[in-house]
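The complex appears here minus one protein chain, its other protein chains still in place.
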Amino acid sequence: MRSRQWLAVLPAVGALSLGVAACGSSSSSDNSTSGGGGSSVSATLNGAGSTFAAPIYQQFGSELKDKGLTINYQSVGSGAGVAQFTAGTVDFGASDPALEDTEVTAAKKKGDPVHFPVAFGAITVSYNLDGVKSGLKLDGKTIANIYLGKVTTWNDPEIASQNPGIKLPSSKITVVHRSDESGTTKGFTGFLQAYNPEWKSKVGSDKTVKWPTGTGAKGNEGVAAAVKQTSGSIGYVEQAYALQNNFTTADVKNKSGKYVAPSLESTSAAGEGITVPSDLRFSVVDSPAPAAYPISSQTFVLVYKDLCKAGMSQSKAEGMVSFLNYIYGDGQKILVQLSYAPLPGAIATKAKAQIAQEQCNGSPIAAS
Amino acid sequence: MAAASVSTRSDDRLGFGRSSLSRLPDKALRWGLTVLAAAILLLILFFFIRLYIESRPVFSKFGVFGFTFDNNWDVSHSIYGALPLLVGTLITAATALIIGVPVAIAAALFVTELCPGRLRPPLTIMIDLLAAVPSVVYGLWGVFVLIPRLKPAEQWFTDTFHFIPFIGGAAVAGPNYFIGGLILAIMIVPIVSAISREVIATVPADHKEAALALGATRWEMIRMAVLPYSRAGITGAAMLGLGRAIGETIAVTLVVGNAPTIGKHLFDQGYTLAAVIANEFGEAANNPTHRAALIAAGLVLFVLTLVINAAARYFVVRGSRGRRIGASDAATAGAAAGLGG
Partner (left out) sequence: MSAVPATTAFAPISGARRRKDQFMRGLLAAGTIVALIPLVLVIYYLLKRGLGAISWHFLSSDPTGNFLGDPGGIKSAIFGTIEMVALASVIAIPVGVGVALYLTEYGKDSRFASAVRYFVDVMTGVPSIVFGLFIYITLILSGNVGTFAGWKGSIALALLMLPIVTRSAEVVLLLVPDHLREAALALGAPRWRVVSRVVLPTALPGLVTGSLLAIARAAGETAPLLFTAAIVNGTTFNLGDRMNSLPLQIFTDVGQAQDRLVARAWGAALTLVMLILLLTLIARFVSRRSRLT
């Protein structure tokens, strides 16, 4: 009878899909090709965090796929990255600012967190203004006043005085900021509070602040999208996003008084002259170097010192070490392609030395 | 006849001599299904209890009223007052109702009373298709089509009516309460319309014919015979739409602006309870108070939709008195059950 066959089909389909699910293998490839500098380890690593550095990890993931390492990266913001790292739902976290002391204490429940700096990037002040090219000169005080809602039109005297000769429209400024917990926000507000006391007292600097005005967007991607779609808007995005979308960016006044445009050189320059503690929890925001772009930021990969105790298997731990080696090896070349500045030699050496200290249940991990 | 004395107990067979072993599958089926139903009940209770327990830390810190009615959602300082979210939810939902319900009722009336018979099935299908579009697709369309296209019109509107408080005199931001409400209106039209249609169809034909026989025009017949009779049911339909609008997450979070303040104008950015959960859950993974705050927001949402849906059901049942629900309602029930996204 037809209905009988119907009744048999449904559970069969169900069983079939369960079978497919159960017997399926995961997507990590079993055969790893040996290429130059490639690892012979095959593993899947899950990471989450900084949208500032998302292009880096996503590009790394694409490069490493043929070499056996699958990197799944969720671009959810430094705050969520730190939260997931601490909760243990990812293998590595990605955060632009180093962990604060309270965050270190929270993370210690699973083990000792280790900071691996990856690159420097520039937080551009991008704007979408018809007829105004790149290079609008702004200083920290003005940018803060824009974000405070005190400077509301583009032809405000505060902006015009720094830009004689540029015809500024009288349209309103649409401010775009982050709606999620963001390392980029922390870097940006860290810069703002150094130059605007009202900002410092009213808003402060953190991964998320109480924004006096403006639209909230999710991730660097979201801010970039909002700036792109809204005429007359201003937003802070990492340089890679600004370049990809052909944004016009502002020249920002640095600590030495020069107006500097965001570029690979000025971002690298930010790494000069900063103090680097032994646990590598440093910050390059508002760097004192004369050629530095002032709103530069570093970005870290966070892992635990004892990977296996934190929940990884032996093979995954080896994959992690392999990934870290890649970051300080061939990975640094990818950074330049993406317009992030590679690490200065001294910091890179210190970071590489940390890799050797990674352990699996107390014993060191074979580097590959 | 044996039939007259056959007992109505399902697994009792008089006069057919079945062994207790052969009655085992019957017992197994009965108890299996009963356990299943009881398990569902327990699951829902567990759901509610778990949500409540997880949200306790924030209630103990701020109090139930403090959490719900304080106007300060400040994650950086760990202060969680959900009033901006609540207000945002209500503003978008109210906008959705004001725009969506009249349109839905008009469509329902047109389809059942006024349109030619041949047009009825295609129109019905098309209105129901609005419910088939996933909310993320509405969000996508809202961000890239609605927001840029409507911005000039919104600016014109607020400039022209600058003397009306709340509506006039605003600087239109891209995403705002209004666009959120508009998208919600589009999403609730199919549900409100489907249920209104069912309710209007229960109006006894003799009421309508009596009005027509007395010389009423079509519209007068609708006004005198159909609307009063189906008022309760339509109210219920509108409330179900409200419930849907309150719980909708994804489409709203893409177009409402995500600003945790109470906007002064309809065209300001805002935030809703559902959107805040979607946006902030990832960061709350390790912060117990923040997590509790988001779960509490979910609980408030849950309780709100519960109350509204209970009231809605009461109205709909009152409005469809006496009519047995037909099989086509399997499809309607599916559509009507569509909530949230």
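Note that the chains are named A and B in the order they appear, and that numbering of residues resets to 1 at the start of each chain.
Assume a residue touches a chain if its C-beta (ideal position, glycine included) is under 8 Å from a C-beta of that chain, and two chains touch if they have at least 3 such contacts.
Here the structure is a predicted model, which means the values were calculated and not measured.
Enquirer: From the list A:41, A:224 or A:351, pick the residue that touches the absent chain.
Expert: Of these options, the touching residue for the absent chain is A:224.
Enquirer: With respect to the chain omitted from the figure, which of B:74, B:206 or B:220 is a touching residue?
Expert: The missing chain is touched by B:220.
Enquirer: Using the definition of touch stated at the top, determine which of A:42, A:59 or A:208 touches the missing chain.
Expert: A:59
Enquirer: Just name the one of A:70, A:267 or A:359 that touches the chain not displayed here.
Expert: Touching the chain that is not displayed is residue A:70.
Enquirer: For chain B, enumerate the residues touching the unshown chain of the complex.
Expert: 3, 6, 10-11, 13, 16, 18, 22-23, 25-26, 28-30, 32-34, 36-38, 40-41, 44-45, 47, 50-51, 54, 102-107, 109-111, 114-115, 123, 125-127, 129-130, 132-141, 143-145, 186, 189, 193, 215, 217-220, 222, 243, 246-250, 254, 274, 277-278, 281-282, 285, 291, 294-295, 298, 301-302, 305-306, 308-310, 313, 325-331, 333-335, 337-341
Enquirer: Go through chain A and note every residue touching the omitted chain.
Expert: Residues 1, 3-4, 6-7, 10, 14, 17-18, 20-22, 24-27, 44, 46, 54-55, 58-59, 61-62, 65, 70, 72-75, 87-90, 217-219, 221-222, 224-225, 227-228, 240-241, 244-245, 311, 337-338 of chain A touch the chain that is not shown.
We adopt the following convention: only the chains that are shown with their structure count from here on.
Enquirer: Using mean CA coordinates as chain centres, what's the chain A-chain B distance in Å?
Expert: 38
Enquirer: Applying the document's contact rule, which stretches of chain B touch chain A when the two form their complex?
Expert: Its residues touching chain A are 74-77, 143, 147-148, 171, 173-175, 257-259, 269, 279-280, 282-287.
Enquirer: Please name which positions on chain A make contact with chain B in the complex.
Expert: Its residues touching chain B are 48, 76-77, 79-80, 82-84, 86-87, 89, 106, 172, 174, 179-181, 204, 206-211, 214-218, 226, 229-230.
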